[in-house]
Every structure is written in C-alpha cells, then in structure tokens.
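Excluded from the complex is one protein chain; the other protein chains are retained at their positions.
Presenting chain A:
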Amino acid sequence: MRENLHRFFRAARGAGVDVSPAESIDAMRAVAQVGISDRAVLRDALLLTLAKSQDEKLALGDCFDLFFSQPEPRQEQPEAAGEDDAAQGEDQPPSAGSASEAGEGQPSQGLGPLAQMLLSQDRNAIAAAIASASGAASLSDIRYSTQRGIFSSRILDAMGLQRLRDDLDQLTATNPSLAERLRAALDALREAVRDTVSQGLALYAREEAENLRNEILRNAPLARIERRQVAEMRALIRQIARRLRERYSKPRKRQRRGHLDVRRTLRRNAAWGGVPFLTAWKRKHRDRPKIVALCDVSGSVAQVSDFFLLLIHSLHEVVDDVRSFAFSSHLIEVSEILETKSPEEAMSEIMSKVGFGSSDYGASLVDFEKEFMSALTPQTTVIVLGDARSNNLDPRADILRRISERSKRLVWLNPEGRLAWGFGDSEMPRYATFCSVVRQCATAQQLERAVSDIVATYQ
C-alpha cells in the first residue's frame, strides 16, 4: 500500500497539486488512521491532507479516480481478449477444446512462464505481471507522449517477451494451432500494455508537459506569438498579474518594532512629568505607489501593447494611483476605460480609438505635456512602453527630459532588442539619456520582472 501511495503522490504532482514530503507524511498518517477499506473516506482523507485550495481539490479528486480505477481497465483488456478466445472455444467445444488440451499437454512444459501464463488465461496473474513489470520499467518516470513506445517495449521486455518469441518460433514448427492462440494472446497483451502506458502518461506526465509549454511561452517573444497561442498567453499574463497583485496589493503601515521614538514619547507623556506611561514607536514612512503609464499602440508594436495593456489593467487593481495613456499619432487618457471595463472590452475600445496608426512620439509627447503634465509629482514613476520608432519625425526628447525631471523615475520598456536601438528610425539612444532605466521587454518573463521591480520600489 505504501508503494501505491507514493505513486499516487507522484500522480498528484502530475495533476498540478504540489505535494511536499511533509504533506505526504501527513497523508500517510491520515491514511493509517482511516484505513483503506472505505474508498470514499480514503478519498476525503487524501483530499483533506494534500489539497490546499478548491481547484486543487477538484484536480486531486479526478486524479484519485483515475489512479484507483487503474487496475480495472488493466484486467478488462486481457479479459476482453480472453472472452473472445473463450467464445471461440465454446463455439466448437468438443473438437477444439480437446485438441488444445491434447496439444497443451506436452509442449507447454517446455514454454517460458509468460507463454504459460498467457495460455492459461490467468487474468489476475497477467494484470499483476503487467503491474510489476511497469514498476520495473519505472513507468512513473514517463514524461512525454513520445516516450510511449519505449516504455511499452521496456515493460514487455521485463515480462519476458524474448523468451515468448523463442517459444513462438518453436511452437510454429511443432504446434501451429497453439502458436496461433499464443500470438492472439500476445496481441491482446500488447494492447493492455499500451493502455497501461497511456494511463501512466495521463497520470504522471501532465505537470512536465504543462511546465514545458508555459516555460516556452514565457520566454517567447510577445511580438511573434502565434494566433493559437494568444489565448494561452493571455492566461499566462493574467497569472502574472495575479501574482503581482498578491504580492503588492496591500500597502501596509509598517512599524519598526523595538525602535522607540524618543521625541514623540516625551511629548506624549509630558502630562506625567516625563514618566513614559505611553510609548511611541518609530514608523517607517512609505510612499504610496503612483504610476503613469504611456503605452504605444501603433501598428509596429500592436501585439506587445495588447499584453502590456492587459498588465496595466491588472495594475489598476494593485495600485490605487495609476493613470494610463495610449498613443500612436496622438495621445489619450485610457485610465477610465481600463478601470471600468473588462480586459477584452477595454482593449478593443482603446485599439479602435487610437490603435494601429503610425506612431509619432513627438506629437504624443506634446499632447501629454499640454494636458497631463500636472499628473506628475516627485513620487511618480513613469513607464513608457514603445519601440521609439518615430517615423523620422521630431522626437521631442526635450519633453521627455522635462517629464523625467518632474518624476521620481522614468522607465522605458522596449520590445526590441538592444541591437536594434538606434538603427533606422529608432530614437532610443536619444530618449535613453533621460530615462532612469531602459529595459528590453520582449517576453512575458521580462514584462513580469519589469513591472514587479517598479511596484517593489514602493514597498
């Protein structure tokens, strides 16, 4: 049973439920308490000890059902094959039955154990043999669907396929009808093993496959995401946003414990002649995050800005004081759209208002200076997302200088690689002199890091 539980923990990890060693110990103890005879109670006990959220409970419940239903299909497969054989056998009871018996009598003595097992149609023995062979072939290490073939053959080898082949060759010469039966049984066995491996894949490989896919997606350039991946990417960005929100959503008053604020204590206790009945402790003053985001939504960076707007949308939930602006040839404020609408609606509305034009950084900066310069205070962080490709129009870097002077920090996120900066119509080097930080921001991972760093400075 312990072996089985360990395999179940691996399967649970595959299903996306992180089972730590400590939790597995707890689960073991719980199982020892409730016993294994009542499946419903066992399920409850495992769910209680291993899962840590409602989603995990659902995933783990499915995993439990899949895992503990496993023995049945294994048995069914040979059983189905066996029934076929039995049915055939019953069709001509006297002749075939006696013939096989007569044939079996002698040659089966010289056969290997696997052949004997298959011929005797001992379903339980076969199922047990498959189980132990898949243990020997360490089926729980299976990770990718491409490994199915190799694991199947490993299991069959472990069961003694080589010997069976020899037996088959021998039998074809001496006893063709028995050989025929053995061959049919072998086909059924192959099928059963293949099913076992598929099940193993479903149980153990999910985690790796998903991690791999997410890892690739996180590091894929946002601008070149394929259409079919857009939905997954959105989910990933939403995950990132959730993580940011959890980490930074509650700006807290933080007391510095143990540091007496002498001045305030004395003042507060003046009434008692300076005997400090009431104490006052030093506090750390913390700035509230203030962010102004400028997002280029012109054709050249449209796809990246899509994701960036999504992230800004979630930033609105984390930080109270965010104002966001979108621009291509001119600039508008989009804070309200992002705050009141769902991400998809907001995105399409913004795109229809200013999106897909050819970018004019100079004119957009002029727009910003004219109307919104007052939004900047010495506590503000300004984030600009864009490729700084201004179609050879006047970049108006002087306005950026004034923005930089008025604000705490100016962060420029550029979806293009460093090598491309300054070539063609890119004005990046000119702008870069006024930025506190310039980062390349082409993948989801870089986007997360950049935004995380910005919010973290206010913690």
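Structure notes:
Methods note: contacts are C-beta pairs under 8 Å (C-beta built on N, C-alpha and C of every residue); 3 or more make two chains touch, one makes a residue touch a chain; residues count from 1.
In this section, contacts and distances are computed from a predicted model.
Look at the chain that isn't drawn here: its UniProt entry, checked against "Na+/H+ antiporter subunit E", "Sarcosine oxidase subunit gamma", "ATPase" or "Amino acid/amide ABC transporter ATP-binding protein 2 (HAAT family)", names it "ATPase".
In the complete complex, the hidden chain is touched by one of A:Val41, A:Ala184, A:Met351 or A:Ala420, namely A:Val41.
Of the options A:Ala30, A:Leu66 or A:Ala280, the residue whose C-beta touches the omitted chain is A:Ala30. What chain A contributes to its contact with the hidden chain is residues 20, 22-23, 26, 29-30, 32-38, 40-41, 44-45, 47-49, 51-54, 57, 246, 249-250, 252-253, 275, 277, 279.
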